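Below are the structure tokens for one structure; questions will follow.
Excluded from the complex is one protein chain; the other protein chains are retained at their positions.
Chains: A and B, in written order; residue numbering restarts at 1 for each.
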Amino acid sequence: MSPAGGAPGAGAEATGAGELGAAAITLAFDQATVDLDALQRSAYAVAAEMTVDIRVFGADYVCTLFPRKRDITDDELKHRFRAEVNDQILRVRIAKETEPLRNLVFALAFSQTGLVEADAEAVAEA
Amino acid sequence: MIKLEQAATALSPHGWQLLPMRFHRLDADSVVLTNLVGEHVFVTPDELVGVADGTCADQELLARLRAAHLIQVPGETLPAELLAIKLRTRLRRLADSTGLHIFVVTLRCEHTCRYCQVSRQSAAKSEFDMTEETARRALELAFRSPSPHLKIEFQGGEPLLNFPLVRWITAEAKRMNAGHGKDLAFVIATNLALLDDEILEFCAEQGVDLSTSIDGPQDLHNGSRRRPGRDSWQQAVAGIRRVQERLGPNQISALMTTTEASLDRAAEIIDAYADLGLRGVFLRPISPYGFALRGRGGANYDVERWLGFYAAGLDRIVELNRQAVPMVEIYASIIAKKMLTNSDPGYVDLTSPAGIGIGTLVYNYDGDIYASDEGRMLAEMGDRTFRLGNVHDSSYEDVMLSDGLLRPLTGSIALSAPMCATCAFESYCGADPVFHHATAGDFTGHKAMSAFCRRNMGVFTLLLRKMRDDPYFRDLMRRWAQ
Partner (left out) sequence: MLKLMGRAGGPAWPVADDVWRVCLPADSDSDRDGAGDEGPAKSLACLVRAGQPAPSGYGLYLTTDPETGTLAVPGTPRRATRGAPGPVLKLGPELAHLSPGDIIHVPAGARRVTVLWKNSAGHNALLLTEQCDNYCLMCSQPPKERDDTWLFDRARKVISLLPAGTRSLSLTGGEPALHAGALIGLLEHCQQVAPELSIHLLSNGRRSADPAYARRYAAVGLADIMAGIPVYAPEPGLHDFIVQAPGAFNETIHGILNLASLGQAVEIRVVVQRHTVPVLAGLATFIVRNLPFVAQSR
């Protein structure tokens, strides 16, 4: 379910020492291509399936994944988290790009509603 | 002679800007995009990337995205203006609070339904009845609402056990309305067992509608809805027929309450409604708190099982429609209006900000004011978080500007809630601060772990897949949206 063609920030495997010791499930993300914001949003979104610990390690963010249930393989867990990260990266990008227009739409929508007296006067004068 | 070639109007790579856009992956090869006001377009995962990257070369797709205000050409102003108009239209209702006023005229009831969240009192005790004085003060508050439409809903217990007050409130409301000119509607939520000719005449004369409970076929219904004589279903059916004859088929509607026992019997429930001539079925979840938690037949049943139940019920309704029986699934029809039009159907349990206080107010028999019916039920369990005051000593301003209302309202704005803010279905969805308070301890909750979210996402994705794949269902949704 990842976007086709070389998604940014595809997690590389890292041998990190998680809290559980040698069997920790970790993914490393390059800080140059992945926002911390996207990682945090991803951790929030998958909270029902796993909890995620995010740390800085050199030029990477290292994410340690702790599954809530035993019914999923390590690989599937990583796929799930990586896919979520890629989607969140896309969302963050879209949000940044569309923020000015989004603000404009809201400004237009809430202007001249007549709900505030100053608005009503402005409309009357127009 | 062509002055403007069609090719000249084509969009070149990177020749467009994105407008606010959200996406959800429906399947491995299908994504739904939604704009700021919930208009949707289906694309493939590759198309999503191409549109976001500026590399898409499919002019027909780009044209559809322009029409749906998902992309625009740089420098255009019309898309933003139209989006603003549509957004404002959708939010218009916020200026017209409060439309639904629930009067709990008594807590007395001769049923003892297993999932009832209201104190069970035997039919004899009249200290659980609302007084005229309380009702008058409640009406005064209700008429302070800016809304040009007021719907007064009589609830209980069993409201017909205090029928004189129902009659009084109806007359008094109409009298008070002379100075306001609002459009008034009245409905009695009743089990119909106490329906008699006097009450029928009153409803006919005064234009009062009736709403009752039909949980499904007889054994399912009577299994949960206990009354002396064990004939709740028979009484309800007889009552429905009497009302349909005397007042007309549109004057009575029915709601179902879903229990564990309902979950495998969706088609039978639909058929029971069809047999009774009831055109609308509302496939509802059961609220997870109140007596439902303590009694059997309620509790936090599996959301996935409920979604299976919903899908089966919806399938049966579509099948009946194909056989020219025009049944409507009410929840889907509410969502259809939100998906396909700019108008808000005003269903208080699926709006953002939530309908607490601004969509509905509840006046309990003792004058206590609650922000919603669920808020009242929570109070019956000892949690009075959503009690906003009392009609005898609270002014309209005390109630509507209280922290007790404004804080949960603020927490119920989806546009500023984590995950909701970027959810593709934000325009269709709502918020349930009472539910999240009761289950998660705060008004917003954590949507990744919220049964409210899981359930609604399940319904939205089900409806969208069916609309994508089945032209008949798509047309049905369009009809339901009108």
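Odds and ends about this structure:
Rule of thumb we're sticking to: a residue touches a chain if its C-beta (ideal position, glycine included) is under 8 Å from a C-beta of that chain, and two chains touch if they have at least 3 such contacts.
Not measured: the values here are computed from a predicted model.
Note that the absent chain touches B when the full complex is taken as a whole.
The residue touching the chain not shown here, chosen from B:Val73, B:Ala95, B:Ala171 or B:Leu401, is B:Val73. Among B:Leu26, B:Ala63, B:Leu276 or B:Val328, only B:Ala63 touches the chain left out of the display.
Per the touch definition above, the residue from B:Ile2, B:Ala28 or B:Ala178 contacting the chain not shown is B:Ile2.
Although one chain is not displayed, its contacts with subunit B can still be listed: residues 2-6, 8-11, 39, 59, 63-64, 66-67, 73, 76-78, 81-82, 85-86, 340-342.
Just so we're on the same page, only the chains that are shown with their structure count from here on.
Those residues of subunit A lying in contact with subunit B across their complex are 1, 3-5, 41, 44-48, 87, 90-91, 93-95, 97-98, 101-102, 104-110, 113, 115.
Of all the residues in subunit B, the ones that touch subunit A in their complex are 17-23, 25, 28, 36, 45-46, 48-49, 52, 80-81, 83-85, 87-88, 91, 95, 418-419, 422, 446, 448-449.
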